[in-house]
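Quick one: structure below, then a few questions.
Here the complex is missing one protein chain, while the rest keep their positions.
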Amino acid sequence: MATLLEVQGLNAWYGESHVLHGVDMRVAEGETITILGRNGVGKTTTLRTITGIVRSRKGKISFDGSDMMQVPLHKTAHRGIGFVPEERGIFSTLTVSENLLLPPVVAGGGMTLDEIYELFPNLYERRASPGTKLSGGEQQMLAIARILRTGVRLLILDEPTEGLAPVIVQRIGEVLKTLKERGMTILLVEQNFRFASRIADRFYLMDHGQMVSEFPVGELPQRMDTLHKVLGV
Amino acid sequence: MAVSAIETQEKPRVVLSARGLRRDFGGFTAVKDVDLDVHDASVHALIGPNGAGKTTVFNLLTKFLQPTSGTITLMGVDITKTPPDKVARMGLVRSFQISAVFPHLTVLDNVRVALQRPNNLSTQFWRPLSALDRLNERAEQLLASVGLSKERDHIAADLSYGRKRVLEIATTLALDPKVLLLDEPMAGMGQEDVGVVSSIIREVARDRAVLMVEHNLSVVANICQHVTVLQRGEILAEGDYATVSQDERVRVAYMGTEEH
Amino acid sequence: QSATDGKVKIGILNDQSGVYADFGGKSSVEAAKMAVEDFGGKVLDVPVEIVDADHQNKPDIASNIARQWYDTEQVDAIMELTTSSVALAVQAIGKEKKKIDIVTGAATTDLTGKACSPYGFHWAYDTHALAVGTGGALVKQGGDSWFFLTADYAFGYSLEQQTSDYVKASGGKVVGAVRHPLSSQDFSSFLLQAQSSGAKVIGLANAGLDTSNAIKQAAEFGITQGGQHLAALLFTLAEVHGLGLEAAQGLTLTEGFYWNRDDESRAFAKKFFARTGKMPNMVHTGTYSAVTQYLKAVQKAGTDETEAVAKQLHEMPVDDVFGRGGTVGANGRMIHDMYLLQVKKPSESKEPWDYFNVLATIPGKEAYIDPAKSGCDLVK
Amino acid sequence: MADITETIQTEKSRTALSVQAGFLLAGLLLLLLAPFFFYPIFLMKLLCFALFACAFNLLLGYTGLLSFGHATFFGGAAYFTAYTVKEWGLPPELGILIGVAGAAFLGLVMGFFAIRRQGIYFAMITLALSQMFFFFCLQAEFTEGEDGIQSVPRGHLFGFIDLNSSTNMYYFVLAVFLVGILVIWRFINSPFGMILKSIRENEQRAISLGYSVARYKLGAFVMSAALAGLAGAVKSIVFQFATLTDVAWQMSGEVILMTLLGGIGTLIGPLFGAGLVVVLENYLATSEFPVTIITGIVFMVCVLIFRRGIIGEFYASRLGRKLGFVYRR
Partner (left out) sequence: MTMIFGIPLQALFGQLLIGLINGSFYALLSLGLAIIFGLLRVINFAHGAQYMLGAFVAYLLLTYAGIGYWPSLILAPVIVGLAGAIIERLFLRRLYDLDPLYGLLFTFGLALAVEGTFRYLYGSSGQPYATPAALAGGANLGFMFLPIYRGWVVVVSLVVCLGTWLLIEKTKLGAYLRAATENAVLVQVFGVNVPVLLTLTYALGAGLAAFAGVLAAPIYQVSPLMGSNMIIVVFAVVVVGGMGSIMGAIITGYVLGIAEGLTKVFYPEASNIVIFVIMAIVLLIRPAGLFGRDA
């Protein structure tokens, strides 16, 4: 499979504190990747650095063969990267439908509004209410849904199941599977191990700002011990 | 004066307690009907997923935020309407989730600033700085107790993340608080600092109450006698670590490892 | 018989960038230079030099410059001194240092009253003259009931006070007054009150932009069309020009000079216009007159030494384009005729800057305070 | 807040100390001899404004509060002093004392309202309140409106030093200036100043350590107001008048410019800033350039490329660092 995203020796800083210490990873077209790791090891930071939000960074990021390090923040979406942040980023002064329509369409091939409403009937019902009046699960759906319209090729999700009831987690799992079948490439950070293991093709394990190991879903049983140690659970 | 009035009485077992604590942000309820009792001479952990409302609870208890409803009592005194600096003077002191040192002061000065108030050296604008030298001894003791003596004259901003957290704890201890609230004291610390801080906390809690937010579950398991699990602003489970960690709901909501 | 330091130097100190910049400003400096040229460029065989500075309406800057001029730059006299805080401060310095100042830009009668100086002269106008001119003379023209729109500070009060005295003395009555804050943009509330008072004349006891805005808005509210008369107590040709005849028509005001008065004044004005692009008002011409008279006094005294020149200035009659038949009182007040002027309708105006009809000439003796009653302790 | 309150700390190495002592001595000598070379009134004005700017900087540089209303204290004190000296016949030292007390009181009142908000709100509130005071001064009887209180007698200091002599006056102003600077220096380098510093560094943490931040800020505000008042009071004796220009908001703008130019958060920066502004104003008075345009441009240039000010840039320069000065952000 063609490599869609490649990260090499990525370092990142928040002001004075050095958070990423040389992250290496690779995501192939159509793959679903999950990054695992304890709280605070730099998973979110990795995603934020790839999308360009964290700008004090060094190393190499290339997407679809082109260098992303110098691309301005507002151009990353147009290159085909969509981001669903950890805090979801639903805008409280916008209604659900405004939230949904907010991200500009950057390429063809995205879902239509009708398709999205079909996929998420709750959003249709609540389309006129303010974004933050939604339940946590609905907010998460909204955060995913609004990216689907835009036609991006790589969907980056930061802990999409955080704080959600199991039934919603299940639903989101189904959505992600559907997207995967449609050929979307997905990069996921997840603490919910069970959830992750159901949808991921490959795992990266992160600690202290680095990828400490990498394995396909098939090797999961052998790796359980390491996971226990590193994840501290 | 409230403090001294209390001290003459028999020490209450529950030093800090909240009843029906609630906080709304606009339409959003971050903390809902939380009852919490923090006991003297113990370490109490507050855990829960991100955004559960742990920091908000801290802000409410220390009065950095005003509760929408509910009451808070500190050693028998109702502090629901007390301003935060007064609460601190009454002996309830907190640390912050994002490291809270005075970045451009030296390590020693960081601790001395905390010592100034209890030693009545904070409002004198006519005395030279050398007036503060008599705090040095105590400050150095505190630094030694957390292993920061070597960095005494460093600028705080130059310390590593973990060392900053350690410094913050030293500053907090300088106030000789009755109740200590620590927001993720181990976050971002190297393993060696985690050990140091764990033992400091255990030490401190011999004659004080400590309430801490912590994601490092092995620390929680090791040093915390009580655990309260918060989820979406509500208490999900309570008890000691063993009980709580067996709770299925906690495993689903927080620990997320139902598989073994 | 010569100048003490080989030259005669005159400083024009005024506002060149602030609110009073149009009132005198750089154009006044030109007027002063014209006066020197017309005098021949030399006096007592030494050259006459004009220096100028912008005091930015700050008395401390003015003081600083005045002291420096007097002390280290051999300036013999300072003139114009727009705005009363500056004029009073500089006159006090002149008194202390025994140096001459001639004020043409400030209005307060204190300059020749309790703050008078044996070396200080007040040339073009003052609040008293404005009050007599507009208040007294206008009543005689039939404007016998008054309502005041007064700027809410000392300057406004004294203008209002002095004017109403003359209104009453001439047989008119004052039906009311309203005080507006300094630099109000909007005068409509106050104008409505003035309108409903039914007074024949609305007296504007304010200055600068406040007066302009009040007049403009009075026109908007149809006050002059309604038969009421506007009288601006401190307003000159320069401001009328800024306002435009459309808004200013019918307004009555008093000035010590009007360029279109006679051939002599027109000839002067044409020369002035050629240099500045404006027609002169009483401040510009007053400064011209003050410089001219000062040079005459030096000539006559045969020296630029202060006491001698001051003596001549007090004794010599003034006779130039500005102060015809003028005399100078012991308190330093130059007493000359004033003119009650009315702004023409646009249709009446025959050429650019042809703005006024002269309604009356007010003799200097009436217009100015009798030096004996001025409160100046130099007058026995 | 971190940015505007960049501090300059001087490291206490021995060479640095001697270099700094050298600078200090040279500066002092310069000030003592200055009246023999420069125009004394001009120097006195400079010193008054320098003290004013230093007082202002005490607030901005050391507590991070940008006041847009400091003219109130400067001009208010000038009025109080001028009035009591002229109308009540008080000796100058008493008049100045009353001026300072009045300014401190005004500081207390304005501070009480303004301290409630931070940052730009604080700036806007102080601006609005000082505008209120301006209108008060405009209308109040005792200020004599636009004429101002004129011809204030300089009188005799302590009954025997004749201030009408400009040499005496100059050394008196210099003494006041030095005392003022000393007070500021002591204030900053005191236990109280330490708390102020820590509040500016991390306000939340200071609260959690039990400090009533509002009171410390108010304390600094009143101190700054009183010292600004001292500058204004002395100025009214030097120039022998007090007028509306001193309470107008443009004056507040001017003192900000002086501080910005000299170096926010440096002890002596404002002295240079004030010097530059005063010289510029005097120079521009007789040039063709309109003053406000230049002032405005200087402001913009400073903010865009010269944020550390003269002294700040010097401290941060290679030479400055070599001489032992440390510029810290």
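Note that the chains take the letters A, B, C and D in the order they are written out, and that residue 1 is the start of every chain.
The working rule: a residue touches a chain if its C-beta (ideal position, glycine included) is under 8 Å from a C-beta of that chain, and two chains touch if they have at least 3 such contacts.
Keep in mind that what you see is a predicted model, and the values were worked out from it rather than measured.
Visitor: Which displayed chains make contact with the chain that has been left out?
Guide: Touch partners of the hidden chain, whole complex considered, are A, C, D.
Visitor: For the chain that's not shown, point to the residue among C:Gly142, C:Gly198 or C:Gly222 touching it.
Guide: Selected residue, touching the omitted chain: C:Gly222.
Visitor: Using the touch definition from the top, which of A:His78, A:His208 or A:Arg223 touches the missing chain?
Guide: A:His78
Visitor: Where the complex has a chain not shown, which of D:His156, D:Arg186, D:Arg307 or D:Arg321 is the residue touching it?
Guide: Considering the complete complex, D:Arg307 is the one touching the chain left out.
Visitor: Touching the absent chain in the whole complex: find that residue among C:Glu37, C:Glu73 or C:Asp186.
Guide: C:Asp186
Visitor: If the hidden chain were put back, which residues of subunit C would touch it?
Guide: On the subunit C side, contact with the omitted chain comes from 17-23, 25, 152, 178-186, 188-190, 192-193, 195-196, 208-209, 212-213, 216-217, 220-222, 226, 238-239, 241-244, 246-247.
Visitor: In the complete complex, the non-displayed chain touches which residues of subunit D?
Guide: Interface with the chain not displayed, on the subunit D side: 1-4, 66, 113, 116-121, 123-125, 127-129, 131-132, 135-136, 139, 249, 253, 256, 260, 290-300, 302-304, 307.
Visitor: List every residue of subunit A that touches the chain not included in the displayed model.
Guide: 51-53, 73-78, 83, 85, 89, 91-94, 98, 101-104, 106, 150
One rule holds for everything that comes next: only the chains that are shown with their structure count from here on.
Visitor: Which chain is the middle one, judged by CA centres?
Guide: The most central chain here turns out to be D.
Visitor: Report which of A-B and C-D is connected by more C-beta pairs in contact.
Guide: C-D
Visitor: Using Cα averages as centroids, what's the distance between subunit A and subunit D in whole Å?
Guide: Between these chains, centre-to-centre, one finds 54 Å.
Visitor: Which of the residues in subunit C end up touching subunit D in this complex?
Guide: My answer: residues 16-17, 51-61, 63-65, 67-68, 71-72, 83-85, 88-89, 92, 108, 110, 115, 152-155, 157, 181-182.
Visitor: Would you pull the subunit B residues touching subunit A in the complex into a rising list?
Guide: Contact set of subunit B toward subunit A: 26-28, 49-52, 157, 161, 187-188, 215-218, 231-232, 252-253, 255-260.
Visitor: Inside the complex, what are the residues of subunit A that reach subunit B?
Guide: Interface residues on the subunit A side: 16-17, 38-40, 86-87, 92, 130, 132-133, 136, 159, 162-163, 166, 191-194, 224, 232-233.
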